[in-house]
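Missing here is one protein chain; the remaining ones are kept as they sit in the complex.
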Amino acid sequence: MANIFLDNLVKRFGKQTAVKNLTLEVKDKEFVAILGPSGCGKTTTMNMISGLLKPDSGRVYFDGRDVTDVPPGKRGVGFVFQNYAVFTHMSVYDNIAFGLRIKKFPTEEIEREVRGVAELLKITHLLGVSASKLSINDMQKVALARSMVTKPKIFLLDEPLSNLDAALRNIMRAELKKIQQELGQTTIYVTHDQVEAMSLADRIAVMNFAVLQQYATPHEVYNKPVNLFVARFIGSPTINFFDALYESGRINMIDFKEGKIELSKRYRNQLNSLLKNNELVVGLRPEHLKVSGKKKNYNLKGQVVSFEPLGSKTIVYMHPDNNQGLIIKSAMESDFKPEIGDKLYLDFKESGLYVFDRKSTELVLKF
Amino acid sequence: METKLYVKVLKYLLIVVLALLFLFPIYWMFTMAFKPYAEWTAAGGKIYWVPNHPTFDNFRTIFTRQLRMNPIAGTALRPIVNSLIVSTIGTAIAMIVGTFAAYGISRYKAGGQLPFFLLQLRMFPPIAIIIPIMIMWAFLRMIDTWYGLVVIYGVVTLPFSTWLMKTFFDDIPKELDEAAIVDGCSNFGAFRKVILPLAKGGIASTALFVFILNWSDFLIALVLTDRKWTTIPVHISKLQSALVGQLYGPKAALGVIAIIPPIVFGILIQKYLVRGLTFGAIKK
Partner (left out) sequence: MASIKLENITKTYKNVKALDDVSIQIEDGEFFCILGPPGAGKTTLLRIIVGLEKPDHGNVYIGDEIVNDLHPSKRDIAMIFQNLALYPDKSIFDNIAFPLRQQKMDEEIIKEKVTEIAKQLKIDWMLDKLPSQLSGGERQRVAIGRAIVREPKAYLMDEPLSNLDALLRLEMRVSLKELQTKLSETFVYVTHDQVEALSMGDRIAILNKGRIQQIDDPERIYKLPKNMFVATVLGSPPMNFLKCRVEVTGGEYRIIHEGFILSVKDKNAIEVIGKMIGNEEGLVLGIRPEDILLHNFGGKERIEAEIYVTEPLGNETIVDVKIASNVIKVLADSSFEGRPGQKIWIEPKKYKFHFFNTKTGDSIFHTKKETKLEIL
């Protein structure tokens, strides 16, 4: 069993608080991503879990055992850092075997384990090669192999894919996920790339400015983000935000006064009971905006400013007639080819609406 | 790991001791300059840490012909002027030639390996070559002339000025030259309008360093000058008397005066010794 419990961790650097009262629980065999922009405190959190940093207050528990004062080498964790600490003067085999040799494993067992891991990561053909001759992509695999071979119960990865080129990153993501599912190690993965977090994690811990914003499954952080920050951070292209007012049962978007938004009774009732004040921010994801069939009863109207044909889809950028500063993105089919300056009428379904309280920035309702 | 208190105290103590050691000679020279003859040495059985009867006599001695004891020395006014002239022009030569050369080396790798060899030259102790130089200079009738000294000073400090300026230019990103060129400057224009202003700090500190080297030179000036163009260090060495031996007081007085120009120079260029001139040009 390898679960992790972080109890109210706090870490300060001088006057800055890097991590504020973080309480988090990671279940056995779970893959958790700590996601956030640079400076949010994710690496500091990771360093406290690994033991490289001591928290100013709060405790770290592995399997119920308080490991806050245990040095990193004795916690039974495997690390992969962003800048791979691969020993360039040794062969790949020796690199991978390093940890086992230190622990004085017998040679046949070392041989078996090293080859096993090498096969898993498809680097068997590199075992005899000197580590200094490896490409960056292969070095990353060796770094992974090194920490995997000691079969740690807990795996800590700090942006391990950020130095890889885009093509390999795509492939390694799937491989990493598969490997974790097969080996069942409890894994904590730090990243600023929400695509990685979404694709790999069972649950994502979203952090901003030292504070945990939301800790939930990818589906939940995408569909029920707890506030504006999470809604904006997850999802590419990013969600559209509109200032709006709730008046007499209607949502009036300030920049789309002519648009009519029909709300079902059920929706209105829920909104009435949950809303604390009527100043709203309405969120709509690009994929929920569709070209309107009706020239009279549309929701949003604007002018096309730019578009990006991305192959599998086309992102169309437009702004409302009376607010040139507000840019709205919608995701269309790849054969949609607008002209710049075209008028565009868009519709959305009630189920795509995110309603946030403008003052508190918290989510009020999402169907 | 917190530094233990006694380690901290020990460190500070060490610094204080070293500081005292280094500053002491200056203090001694300063007090000596104002001591009357009787207090120069401990011959009377007492060491005077602070002058008992401070006087300007020593200064008067070096500036007027009151030194009847030593007809060779003359007044110190001429050596002071000589030092100023020779050090300034020597520094100017080394800076002008060195800066241009350094730019060429930094940007265009001019000269290949040659500049590196030039620096090795400086490793030669001047004393090894000063006799041949003297003979050459005598042949060229350059002994005891200002240009004789200036040429040597310029040449001898050139490796320093070139190398120091090269490191300063290396720190300025090449993209700035290129941006200036693309914006319409000639190669030289880019150097003059963009890079040189950015190297102000480097030029200032290198010039100060070279000036001090020239100003304090004793050996070269001793060998290459006679009477007309002696510099301050040489003049100090001549301050002796048949009766009394070393004239510590006047020597100290001249020493005090000699400190002033480098300090003034340093103060004047202080505002150019500003750090971080290139911050913001290049994204990291």
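Per-chain numbering from 1; labels A and B assigned in written order.
Convention: a residue touches a chain if its C-beta (ideal position, glycine included) is under 8 Å from a C-beta of that chain, and two chains touch if they have at least 3 such contacts.
Because the structure is predicted, anything quoted here is derived from the model rather than measured.
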Given A:Met198, A:Met332 or A:Leu363, the one touching the chain that is not displayed: A:Met198
Candidates A:Glu25, A:Asp63, A:Asp243 or A:Glu287 - the one touching the absent chain: A:Glu287
Candidate in contact with the missing chain, chosen from A:Tyr222, A:Tyr267, A:Tyr298 or A:Tyr354: A:Tyr222
Candidates A:Arg173, A:Arg268 or A:Lys301 - the one touching the absent chain: A:Arg173
Interface residues of chain B (partner: the chain not displayed): 173, 175-176, 178-186, 189, 194, 197-198, 276-283
Sites on chain A contacted by the missing partner chain, in the whole complex: 37-38, 165-167, 170, 173-174, 177-178, 181, 195, 198-200, 218-219, 222-223, 234-238, 285-287, 305-313, 315, 317, 327, 331, 334, 340
